[in-house]
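Note that one protein chain of the assembly has been removed; the remaining protein chains are unaltered in position.
Entry: chain A
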């Protein structure tokens, strides 16, 4: 990467981080409150009646899933709302008139989504300390790799959504009708081994399942799926979405007439 591209990449990244830090009440506080509620309701109140899951107390079992859920929603919504706002206010033109390549634009926005997801992940992990006494880390490398790959994946998803979106409603359709069902059915609150027969196999078509389980493996050392397969699936989705985002930006889809 040339030094000019690196400066442009750093500029977009700093701009993105400044944006979500400036509105921290909207971007960083809500995940902490939402996850506290999940821990209280599903962990403390309901969890005690459920007992163990995956060989762990229910509260410990859901911690990785809830952190991953925060990572997914925050990385996606950060890029989707920021890029669409730039389109809506037309300040995306600041980048389009400059010698900034599509790869640099993708890198800058994804970097912003990744930064927000990491900060939220740290906040939610700290919240989990209030409810779980021993948060152990089984494999730090897999933990970090899964966080980075998942944040990147959903940042790319948010970017593609924003490229296609024509109204603010369009950037809430995918999170509502696709992302939320996939996340809830992706093994955040339960082990897919509990699903009857065919449904266990159907659940394996859900990409979120691989992210939640790879992350859970990094934390607890337990997973419903093979961790190698899980990482391969996430990397595969990343490559597909990056190629799609790059092609769309290069063509000027949704941003050039």
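The criterion applied here is as follows: a residue touches a chain if its C-beta (ideal position, glycine included) is under 8 Å from a C-beta of that chain, and two chains touch if they have at least 3 such contacts; residues count from 1.
Throughout what follows, contacts and distances are computed from a predicted model.
Q: Could you check which of "YCII-related domain-containing protein", "ABC-type multidrug transport system, ATPase component", "Cell division protein FtsQ" or "ABC transporter ATP-binding protein" matches the UniProt name for the chain that's left out?
A: "ABC-type multidrug transport system, ATPase component"
Q: Write down which of A:35, A:53 or A:100 is the residue touching the left-out chain.
A: Only one listed residue reaches the unshown chain, and that is A:100.
Q: Going by the touch rule given at the top, which residues of chain A touch the chain that is not shown?
A: So the residues of chain A touching the unseen chain are 2-5, 7-8, 10-12, 14-15, 18-19, 22, 85-86, 89-91, 93-100, 252, 256-257.
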